[in-house]
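One protein chain is absent from this view; the other protein chains keep their places.
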Amino acid sequence: MVGTSARPESAPGGPGVSVHGITKRFPGVLAIDHIDFEVRLGEVHALLGENGAGKSTLSNIIAGLYRPDEGVMQVFGREVGFQSPREALDSGIGMVHQHFKLVPALTVAENVVLGHENAGRFFHLRKRDIFSRVAALSREHNLAVDPAARVWQLSVGEQQRVELLKALYRDVRILILDEPTAVLTPREAETLFETIRGMADSGRAIIFISHKLDEVVAVADRITVLRDGRNIATVRARDTDTLSLARMMVGRDIPPASKPLASVVPDDSAVIIELAGIDADGDRGSPALHGISLTVREGEIVGIAGVAGNGQRELAEVIAGLRTPTSGMVSIRGHDLVARTPQEAIAQGVAYVPDDRLGTGLAPNVTVAENLVLKSYSQSPFSSGPFLRHRNVDSHGRDLVERFDIRGSRHDAPVRLLSGGNIQKVLLAREISSKPTALIAGSPTRGLDFGAIQSVRSLLIDIATSGVAILLISEDLDEIFALSDRIGVLHGGRLMGMATTGATTVEEIGLWMAGVSG
Amino acid sequence: MNDNLIVVLLASAIVYGTPLLYAALGETLTERSGVLNLGLEGMMLMGAVSGFWLVQIFDGPAWLVLTVAVVVAALAGTATALIHAVLVVSLRANQIVSGIAITIFAGVIGLSSYLGTLGRVGGVPTKHHFRPLNLFGLKDTPILGPIFFNHHALVYLSWVFVILCNWYLYRTSLGLRLRSVGDSPETADAAGINVTRYRYVHTLIGGALAGIGGSVFSLAIALNWLDGMTAGAGWIAIALVIFGFWRPSLVMVGAYLFGGLSGLGFTLQTRQVRLPPELFAALPYLVAIVVLTVVSSSWARRRAAAPAALGEPYVRES
Partner (left out) sequence: MRFERRLDTPRWLFVAVPVGSSIGALLVGAVVLLATGHNPMSTYFRLFERGFFSQSALSSTLRSATPLLFTGLAAAVAFRMRLWNIGAEGQLYMGAVGASGIGLALRGSSASVIIPAMIVAGIALGALWALVPGVLRAFFNTNEIITSLMLNYVARLVLTYLILDSMSPWRDQSPGATFPLGARLPPEASWPQFTTGLNFLAVALLASVIAFRVGAWARRPASDHSSRRPVVIVFTVGAVLVIVWGARALGPTIVVPFGMVLGLISAVLIWVLYWEMRFGFQVRVISDSVAAARYGGMSPKRKIVAVMLLSGGLAGLGGASQVGDFAHLLDPYGLPQSSYGYTGIVVAALACNNPFGAVLAAFLLGGLTNAGFSLRGLDFPLGLIGVLQGLILFFAIGGEVLVRYRLRLSQWRVHGDRGPLGDDPPDQGRSTGTEVTTGRQQ
């Protein structure tokens, strides 16, 4: 363990971190507005709010990544002003980010000790010593992971455990977890909650950032709700419920968009997407999909649940023509896709909103207008012969920006300048305006704020009603249940089951997600 | 028996492979920190001319002159590498163009040629040069003798460097941090490791080793100075790093392989084998292309250990 001697002793229940009047501005936006916030040792304190409410900013300040413009911070009763995350770490504050900071090529043990290797003479690395220390730590806190495994070989849940080990190794007393369950199955989330409880019981303080209401109620002792950069309220978990929390979080009552169960898709509507016995390999050459067979009918929304990494992306890519299956057939409206190219899928009316928005779906430094014709640039009116008709690309871009209310930049500016929600609007604008027959949507509302989430969901429902077959791939179970007519689960590349939404429960889906079939 | 073709070939492989080995070792360390240095050729030439120049103007016992010459060569390489480091690490310039700029700046019609003309050392034979040392007196051992025990000091020094690099990379905490910097600079940064400093230091070390490699040409192999005498060795060294999967021991094997190919032409000619000399001269370059293709194909790439952040400037995101 590192640096225990450097920190003042503090008793459980005693002060952990407290901030007063913290304000933080970025150009053009007031991220945090005079917030008071405090966390005690021995408690799990949830920081709740929608995207953009200021949760991450506040935590980054506590963790030393940002410096506040105003306000004071106290740790264990002493006033501090961190100049770097390293200083925060030395004071016992650590953070596990949503995007893990791990070195893929190194082993678990090496990642855990990186920066605090306790090297011997001449910087000699005591490998066996490190290995056993990490193994002991993982046993002690019930975080099962092989210290000798290389990080790139681990699943996302296991990688998260490595991050937790890192924090424990550095003897972090105040741990901040940023949306930790976003990448976990319900079962893994349960295990995480137990671990968190254990850590709190041993005298640590845990700050749990989330936008998921029921989780927060389940795991936290106290909950602080942020909205628009302000601390709305701090309540005890047992004194509140999800409905009041939602109201506090959003500030108003918004009926969540969901597909009216009454509009059941008739059995005789045309089958639009059909997969039969699809096998496919992943990027590393190992099989990613096994024997996938499913259908999506006209006007139907089929939701595919499952934690990322179980074949979702590969499934979407197979249908969109970006990945050639090793066996099986994909057909759209009865036409078999034989050429297995993106052009063929596009020609058959397949639209694909990938979950990797700026990487796959859009070219970040290309303008909005040009991105909007990324698939259709070679057809008239955008081209005549080999020549590109800039004027038509331009007016088309302007038109779509207006129609879909895309804000934040001009249509002839690079698309990367837009915020997350607007980037998603660009993607949807392009895909929807191409009048598709089938739409595959990968994590369409991830990272968006509440208002944007609802409008995207309404949009999906609308186009489904107009007859488009939608395959919705999402890790957000609430979304899957709200929008889908039928739900399937991908686990380890296999379809674990397909059920009508009304006939199944979160528990059953959770079991499928964990690989338990039946 | 020690005159046997194979033995001679293997011995010459080590002779001609040594400059490649130095440069490739240096480049391995540089690339492990995430910096791509395409200016090796220029740095080698700077080392070659600087070391040579010093030998011509410095008076003293041979061992002293040569040692100082090697140090000067290393410094020349380091100074050249400093330009590259400032451009790509601090100014976030494109690493590929910067490397080529250095090759032009310091290369065959660049600074190295200029220095050669200034010092009037072109075409002049060297006053001192590295002679083969009879290591442990084993020079005449059958087969192994001429291959391993009859080389000059710089060859043996290179072996020391290989061992040192291996130990450094895999058995020290500094080496661990280096590997993290090249593979995931964000993680290293978050762990409190100074990415900028690691990149600077290892780029400079790469330059130093390249400089020493260059001096091998002028002070141990050709024994004179000519514009552009490295003839692409710096570029082959870059390819060697890829063949060697960024591992010093494999890089050494590759360097000797290519050293052997270079020596092949000379050796066969002395055996009266009649083929155009250009064919042999072209062999190293053609083989490099073939091996590079094989190594880059997908099955190999899955196992390859390229530092993931190689070639990307590091920008600290919030």
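Per-chain numbering from 1; labels A and B assigned in written order.
In this section, a residue touches a chain if its C-beta (ideal position, glycine included) is under 8 Å from a C-beta of that chain, and two chains touch if they have at least 3 such contacts.
Computed from a predicted model, the values in this text were never measured in an experiment.
From the options A:Ser202, A:Ser269, A:Asn365 or A:Thr505, the residue with contact to the unseen chain in the full assembly is A:Asn365.
Within the set B:Ala62, B:Val97 or B:Leu144, the residue that contacts the chain not displayed is B:Val97. Only one residue in the set B:Gly17, B:Gly47 or B:Gly107 touches the chain that does not appear here, and it is B:Gly107. The chain omitted from view is touched by exactly one of A:His290, A:Arg333 or A:Lys375, namely A:Lys375. Contact residues of subunit B toward the unshown chain are 38, 83, 86-87, 91-94, 96-98, 100-118, 227, 231-232, 235-236, 238-239, 242, 276-278, 281-282, 285-286, 288-289, 292-293, 296-298, 301, 312-318.
Within subunit A, the residues in touch with the undisplayed chain are 26, 29, 31, 51-57, 60, 64-67, 83-85, 320, 322, 341-343, 346, 352, 354, 356, 358-366, 370, 374-375, 377-378, 383, 386-388, 390-391, 394-395, 412-413, 416-421, 423, 447-448.
As a working rule, only the chains that are shown with their structure count from here on.
The distance from the centre of subunit A to the centre of subunit B, with each centre set as the mean of the Cα atoms, comes to 45 Å. Subunit A contributes residues 60, 65-66, 84-86, 89, 101-106, 110-111, 114-115, 117, 119, 122-125, 127, 284-285 to its touches with subunit B in the complex.
Against subunit A, the residues of subunit B that register as touching in their complex are 171-177, 179-180, 183-184, 186-188, 190-193, 298-299, 302, 305, 307-308, 318.
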